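Each remark here refers to the structure printed beneath this line.
Other chains of the complex are left out, but the ones given are in their true place.
Each chain gets a letter, A and B, in the order it is written, and its residues are counted from 1.
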Amino acid sequence: MTRIPVSILGATGTVGQKFVRLLDGHPWFEVVALAASEHSAGKRYGDVVRWREPVPIPAHLADLVIRPCAVPLEGTIAFSALDNSVAGTVERAFAAAGKFVVTNASHHRMHPLVPLVVPEINADHLGLLAKQRATERWTGAVVANPNCTTIGLVLALAPLHQAFGVTKLVVSTMQAISGSGYPGVPSLDILGNVIPFISHEEEKVEAETRKILGTLGDFVADAPIAVSAHTNRVPVIDGHTETVSVALGERVTPEQAAAVWRAWTGRAEARELPSTPKEIVAVDERPDRPQPRLDIERGRGMTVTVGRVRPCPVFDLRFVLLSHNTVRGAAGAAIQNAELLVAQGIVSR
Amino acid sequence: MTRIPVSILGATGTVGQKFVRLLDGHPWFEVVALAASEHSAGKRYGDVVRWREPVPIPAHLADLVIRPCAVPLEGTIAFSALDNSVAGTVERAFAAAGKFVVTNASHHRMHPLVPLVVPEINADHLGLLAKQRATERWTGAVVANPNCTTIGLVLALAPLHQAFGVTKLVVSTMQAISGSGYPGVPSLDILGNVIPFISHEEEKVEAETRKILGTLGDFVADAPIAVSAHTNRVPVIDGHTETVSVALGERVTPEQAAAVWRAWTGRAEARELPSTPKEIVAVDERPDRPQPRLDIERGRGMTVTVGRVRPCPVFDLRFVLLSHNTVRGAAGAAIQNAELLVAQGIVSR
């Protein structure tokens, strides 16, 4: 099988680098273009990128000349790791030019015509694309994945929601610094410290959770779940840890919840995608797990780990979850969405 | 005025050292004896202690010979920083021998005859002492202060509870490593990591909160508040940060809550104690505060800082609080309790 040509927009940033790394050797996709700001365009990728991954840059990509983030650009699919300040305009231009834009930027996530997709949960939301393309008169399309904090949360919630109905929840996060990109958080702010604030993060978690767990009709009707998020930055490199207290439609024991998570295989459309992990939600029964340093690599960074499942004195259940914020929470999520587009025949091989 | 002679039980540990430091130059108390395990007894304090405070050991205490944790021992008041494994037996022996034991150990906290006191909140709970002394036939007494995580929480809750009634809450903590003593948390466990579990901590926070906010009758009747705690360790030296979502008896705006906190002066009995801070609860309006590295020293470590006060989509109010876990949460709390005993005439000058 010939691999589908793809480009990466915003290829020099932290998430852009993660795209480069995760797409290296991908069975379906081949990176043919790297695009970045005007400042970098025209230069060799290996000379410009401040490479932060602990493996070398794939040699053939290091030699690519960076392109500006504009059409025309090679590649059927464009992975967007753009800053929000430019993502809207650029992504629309690409979609208009016939590209399938799979974006990690937040700009389009809450747009009513843009599906916000986690394949195991709501692959069917791709149904929005027909209306999106007709309305916008695009020959391409835009598909978004959620915020890095939302995605771990919704993957832990979805099985519970399907089995018991989630009605409300309080989530408090301890988020890794890589979520803020590079240079991102100054070391003087975070070394030996906690920053109990991440700009716009709580709003994103609350709104995106309802959309992803919502129901597709003409548009997506939000799930009627009250979400209260507290988002915090802690001195961890990779991996967002979240504590969750959740009210369900019925009384549920920790054992029942664990059984539901373990049995959960997600939507059929997601099952054969290369990036879908064997275990979507792992339940770790050790008393002090999950921990970011030890558990984020589970399922090559695509598995969400749940632990400390116990009754909640205020709601029904409480637990801790962990997900890899730059894999499952960013580049890996977008790549899985692109795989879904291919598997569903929306992008043809 | 002659200062009251006091001893420190468990003087070589982290909290013991904090007692030594905070009592240096105290206007009412004078350290006359340092006690520790049999292993250290008989040796010079300065030779045995692995001193971790960033100021020198007070010279006259460095030269003291360590005593075993047993009566007879000089001192009217005995500050206990003992391990729970021995605290029960030792503290009872001291109380029986006429000492006023002011303990930071958790052993006696939930005992129905032992007042669990934060002077600004429940100085009146000292009323239990008459029954305690009669029942136990002690000429001394035992008074406890709460766990380092509980104390910040109850100080933030008490003003709200008095003004509006607290009915339930979810709290998620990010706790400093100093809370675990020395050697405490191995660096391989916590560097660049989060440990989402602290043994018995959640149970303590939940039970102690209800007792402290409870009502004194024959015994203390717990406050009818449902508390759900998630306790986590993060790589911070000093300072416990807690995110709180709280349900109140009525709808309250962040501005109303801030006004209540700022106006709160606590119980009259606490006001003139040397360790009571001018601001008991400070409200910091900067969007990303409080932060442990920048804010724990407020009120010489005795002020609790509240920030990010905002409506809660699930309950009524949510906010972040910070308190100094080894000052307000340990040695400082016990010293303030001892001051209360003196001010109330229970210990005579």
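Assume a contact is a pair of C-beta atoms (placed from the backbone, for glycine too) under 8 Å apart; a residue touches a chain by one contact, two chains touch by 3 or more.
The shown structure was predicted, so the numbers you read here are calculated from the model rather than taken from an experiment.
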item: Whole-complex copies, counting every chain including the 2 in place; value: 4
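The rule we apply is simple: only the chains that are shown with their structure count from here on.
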item: Subunit A on subunit B, rotation in degrees - Cα superposition, rounded to nearest 5; value: 180
item: Centre-to-centre distance between subunit B and subunit A (centres being mean Cα positions), rounded to whole Å; value: 42
item: Interfacial residue positions of subunit A with respect to subunit B in the complex; value: 168-170, 172, 174, 192-197, 206, 226-228, 230, 232, 234-237, 241, 243, 245, 287-294, 307-308, 312-315, 318, 320
